[in-house]
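A protein chain is absent from this complex, but the other protein chains hold their places.
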Amino acid sequence: MPSYLLKRLLTMGITLIGVSLLVFMMLHLIPGDPVRYILGDFATPESIAELESRLGLDKPLPMQYLHYMAGVIQGDLGTSYVTGYAVMEEIANRFPITAQLAVYSILFGSIFGILIGIITAMKQNTILDQLVMVISLIGISAPSFWIALFLILLFAYHLGFFPISGYKGFYSLILPSITLGLGTAGNIARMTRSSMLEVIKQDYIRTAQAKGANLYRLIFQHSLQNAMIPVTTLIGLQFGALMAGAVVTETVFALPGMGSLIVSAIATRDIPTVQGLILFMAFLFIVVNLLVDLIYTKLDPRIRYE
Amino acid sequence: TPASQENPEQGNELSKGEIVVAVVSEPDSLDVHKTSSIGEATEHLYATLFERSENGEIVPGLVKDYQVADGGKEITFNLKENAVFHSGKPINAEAVKKSFERFLEKSPFKTNAGSISNIEVLGEYSFKVTWSEPYAPFFSNATSAYLAPLDVSTLDEQGEGFDKNASAGGQLQLTEVKRGDSVVYKPFEQADWGAKGTPGFSKVTFRFIPDDETRILEFKKGSVNVLLDVPFQYIEELEKEPGVELERVSDYVMNYLGWNNKLPIFQDVRVRQAIALAVDREPIIQTALRGAAQPVFGPLPDVVNGHNPAIEEKARKKYAQDKEKAKQLLAEAGWKETNGEGIVMKDGKPFSVEMWVQNEPVMQRVAQILQHQLREVGIDVRITVKESAAIIEQTPKGGHQMILWSYGWFDADILYFLLFGKGKSTRLHYEVDELDAMLQKGRIEMDPDARYKIYEEAQDFLVEQSPWVPLFVRESVTATRGLKNFKKHPISNRIIWDDVEVVE
Amino acid sequence: MLTKTETNVQPAKWDEMESASVSFFGMAWKKLRKNKGAMIGGSILLFFILTSVFAPVLTHYPVNEMRYDETLKPPSREHWLGTDEFGRDIYTRILYGGRVSLLMGLVAVSIAGSVGVFLGVIAGYYRRLDLYIMQLMDILLAFPSLLMAIAIVAVLGVGLTNAMIAVAISVIPSFVRVVRGSVLAVREKEYIESARALGVRDWKIIVRHILPNIASPIIVLATLQFGVSILSAAALSFLGLGAQPPNPEWGALVFVGKSFLSQAWWMTLYPGLAIMLVVLGFNLLGDGLRDALDPRIK
Amino acid sequence: MAVTEEKELLRVEQLSINFKTEDGGHILAVKQLNLTIKEGETLALVGESGCGKSVTSLSLMRLIPKNAGFTEGKILFEGKDLNRVSEREMRSIRGNSMSMIFQEPMTSLNPVHKIGKQIGEVIYLHSSLSKAQIREKAIEMLKKVGIPRAEKIMDEYPHQLSGGMRQRVMIAMAMACTPKLLIADEPTTALDVTIQAQILELMNELKKDFQTAILLITHDLGVVAEMADRVMVMYYGQIVEQADVRTLLKSPKHPYTIGLLNSVPDMDDESDKPLVPIMGNVPNLGVIQAGCPFYARCPQAFQKCHLENPPLFKLGEQLVRCWLYESQEVIA
């Protein structure tokens, strides 16, 4: 196990380096020079040169990359070109909101998705099954900005249950979390359903029946844990989708999270911020999926990481 | 629990005397020496050296009076004597000098102060600035917050950290910055509050809400009481809303249709004029902006120093839409035959150009109408949406063909330093010796009348040559509710806080 | 094989099947036809494909013609789904927009599919390269997909083609994963081994034996990714990075319509519905295909 | 208990099992099957793949999914008609007085639960013992089926055990509540011969100890010879021959049984004579036909065979479903 973890950490490092290289290359390929952007209409060749050297953009790319990575290893993600804030500080500011958003929507999506999945699997091929599955498909199929607008109009504007936008604690994250979690719920429901149906066909369920177990036991004692194995993978992968989805949701709900920051940072060519954020998100994604793999060993004792 | 602290029903209610302003985007930084754009959320933090009166004259701000010497190369400024920073420290010559030095060291916009060679403190409230050559736009530029003094003494050893400990001389004093969410101010009692002398509110929050609909809904619901830049399609709706006041002032940003004048197809003045004649500003304003804009035909809109009504009138006559004439001019320029789709051709090649537009709904709508109008005279326009960062980088290199762009500056010097100066014509690439000479002269002419005369000549030249098509100046519409005496400056568009009162 | 058939009543012979020969996909099609969801999904898709193909016949308005006296008209007899801010007919624009959105999905899925299948087959079949390819995919996967698309669009420039490429790239890892997994499973099948035992060359094994047998998961995934691609493309358009005006791509229509939500709900409702229905169609079809093509459900 | 001859445990009358097919049709997987098992007896059910053996055994436990098929006929277990009792009552019979082991020891245990928990569950469900008592009982059962290190195995997962061990666990589970009837559906097919020998021996021992009746389902005639008291041969959902084990193996009557015996290479036969296989293939249940289902493969078939399905004819204690024995008494 420890050697497995070590190996995972190593590949995680490789993945992060890969991600950092990719972002770095992309950002330097993007048309739109940060210096020009900062200096705007008043740029003169001298001021451009001066700012370039101040930001270290005059050095050859590999040097810039190495310099950046040297910082990263020491926990320094650099300083925003545009705002002058340390990127770490920006992330520290924004991360809690995106993290809460992600966690709430994963929770929302998983709880609803799994429940729906179980119920529909039990009622396979009934009207209820088909109805619920179509509804959850709609959850997957509808564009998220559309759902967001609908939720705001109904629950925040007309009914006034929630604030429309901005971050004012847990309450203000409910609608965004639902927006984000709806697609997740649909995906998880479908996966749970098919996974449950798969498990129910297994020989060991027949064994349990032959022992005299009732339906409740069959579902909760004998099927659920087995059925959760593929669902867990999906939840891990959904986490990545949520981070990306946060971009749109945070924009619509005016939440000061990482998603909205990254959009504006790309627009302003704030290279350190974009780099730092993407690297951080990739890191989170990898960590979450590592956790998922560890949860696996709890769900499925056959899986042993050596 | 959060739920009990904030009854959701009342969660959005404003506290007593609070004003919440909804703003589209967050400023990069509150520090004017660092930012590349100053908006409503930042500018009220600062008191400027000069101010602009409501009819456009430059009047004293922090500067009481000044004396020009050495043909404009030396100016001695005398400060008002009782102004203080938010930190309580006096705004004296020494402080202004320090701030200036930091500005000259850090700001990307330092060229806007001209080529300052020396600043000398003459007394507690008096200092002398020396330029290596005269710089006429200085006074006009000094009405902007870029040149406003800030309190250098609150900064750390590296001269940083203004955002955390902001201190300047404006009417609003910073209380809190929530990155990505809002900036909170309280009124600064010691600032100049005009005739009334005291602020009529206790707190101002600028909330950053990028999404239009969300912003409108917040306003309609009452959790925001000042809605800046009302999207045009909502004007009619808000007009009908009871209790809502709309304040409409003309914006100073001019939108224009430009092109890369270095390209062969735009070399012929007849082609350039034909394009100008093909454009009808009316549907653009009515459809894309729902009527909330003023058409502009001449090079400078009326809020800019150097605007000339006669020129405007002349241009209006000359370039009122005339499709036939446009076609005729094109034909004269050799664009005679048309291809199967009705596009004019020359040497077997159709007149087809790419137009760059920013990623903003209004401008995209304008672009579509322009595309439509140009097509009617036989010019094919393909619209390409580009991020502004990309446009800013690529246009100086001449990577573009047509561009839908804008500028906003109060001084006619803009014609030189951004639009048509030699080596400065980054968007239009229209560099003609004759024009350049005129604009150079305008920069150093310290006598206002003589200066405007020069600009009249230059504008006349531009109208004739038509290297671009000025389009319109938007109206800046602000919706308010529950406020008394809310006003915006007719030229600079700033909110005038002096008399604003929150009605409880 | 047997001898006693002298009677005039022809007995059933167990070792000879008289039914016509049906291929695997033939059977799948039979099963698919009985799947209600798949048929509904398929019909929705067919409907949108046909309407977009025959758009010029189904409407007499030109897509991009502006009529300033007809702006923001609610649905009526002349304009079934209302008009937009330029007086353009929404119904017409949705018809034509279908061409763009469906094509966009098609191109994105085709690109991602071909690259994904290629890499997946290489990774699954030539195990030496597996580690490297999967590491690369991990990198892509760790990169939030929409952000990846935004970044790619930023590099390549805003526009439909680039949006398609961006969406495609963000979809590649899921193809590689699925294909690789299927190749690994099929590779162990004895018929692959017997082809190797016969001396059949690698590329032939891949083309003749592996690809047809992993077609089912690829088809299912492609169908589902079709929906995902259309949604991502719409999200890109929503962020202003996708289709260019006046292109009536559905996401762009919703995006524009959104600014007129309170005065002209039809501008955003109908294109949004179109997106939802098409994605729903793909999902229903994909689910149905999954059942029909699943070799375990005999 | 009903008044029946000599301690009859299970009596199945006219059992028919019907499956819905995907295209809306029906498959008659089992046709009017009669069967009795006496207490302590081992009845073997032999037949080729797909002939309906497993389905029959599942229907005794009422474990055929309702949506997939339905059963007709009477299943009298200790006098109760199992097709009539409530689901609740049925559950109290399953694993308790009637239990079952399956062919695939690899997949019949839940991979995510520990062995102890899986054995414990059946005890928990049918007794009111405390946790500690349950554990004790489970360990005792494991020891009884010859598992060394029983205490340790309790806390292991199925994947950590070999096939033979898992089958022992399955048997321990089935025997935990000392059932009256053990249904063993091909319990050794997936195992190696040396392991099979172990398991068969174990089953014989347990049978002696617990006086359990066994319904042994298999396709291996060797296993039948080893274990069974009586044998029923199934073909195409029907019983085609029934006799005590010695009669059946020594003097089979039905051409199918004869063919089956001729197909098996005999270890003890020193001569190198070639095998005599049955021609053709096992028929597909979906095809409905009027005559004897074995007709097409039968070397002795004549015209009547393909026109009419024969009833069971009685030759002494032996029952045969074949027109060759038409002159004998008809019983079904």
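As written, the chains take the letters A, B, C and D, and residue 1 is the first residue of each chain.
Just so we're on the same page, a contact is a pair of C-beta atoms (placed from the backbone, for glycine too) under 8 Å apart; a residue touches a chain by one contact, two chains touch by 3 or more.
Please note the rule applied: contacts and distances are computed from a predicted model.
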> What does the UniProt entry say the missing chain is called, choosing from "3-oxoacid CoA-transferase subunit B", "2-oxoisovalerate dehydrogenase subunit alpha", "ABC transmembrane type-1 domain-containing protein" or "Peptide ABC transporter substrate-binding protein"?
Replying inline: "Peptide ABC transporter substrate-binding protein"
>> Given that one chain is not shown, which residue among D:S57, D:T71, D:Q196 or D:Q318 touches it?
In response: D:Q196
> Per the definition of touch given earlier, which of C:S52, C:N162 or C:N213 contacts the omitted chain?
Replying inline: C:N213
> In the full complex, which of C:S76, C:S110 or C:S194 touches the chain missing from this view?
Replying inline: C:S194
> Which chain C residues would touch the chain omitted from the figure, given the whole complex?
Replying inline: 1, 15-17, 21-24, 27, 131, 189-191, 193-201, 208-209, 212-213, 215, 295
>> Considering the whole complex, not just the chains shown, which residues of chain D touch the missing one?
In response: 48-49, 148, 162-165, 192-198, 200-201, 219-223, 225-226, 245-246, 249-250, 259-268, 274-279, 281-282
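To be clear about the criterion, only the chains that are shown with their structure count from here on.
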>> Just the number, please: Cα centre separation of chain C and chain D in whole Å.
In response: 49
>> Going by the contact rule already set, what residues in chain C reach two or more other chains?
In response: 154, 157, 258, 261
> In chain B, what residues contact two or more other chains?
Replying inline: 213, 387, 390
>> Per the contact definition, I'd like the list of chain A residues that touch chain C in the complex.
In response: 11, 14-16, 18-19, 22-23, 26-27, 29-32, 130, 134, 137-138, 140-146, 149, 190, 194, 237, 240-241, 243-245, 247-248, 251, 262-263, 266, 274, 278, 281-282, 285-286
>> Under the stated contact criterion, what part of chain B meets chain A in this complex?
In response: 1-3, 5-6, 8-9, 11-12, 25-26, 28-29, 31, 34, 36-37, 108-112, 160, 163, 178-182, 207-211, 213-215, 217-218, 220-221, 223, 387-394, 396, 407, 417-418, 426
>> So in the complex, the part of chain B that touches chain C is made up of which residues?
In response: 212-213, 216, 231, 233-234, 236-237, 283, 286-288, 357, 359-361, 364-365, 367-369, 371-372, 383-387, 390
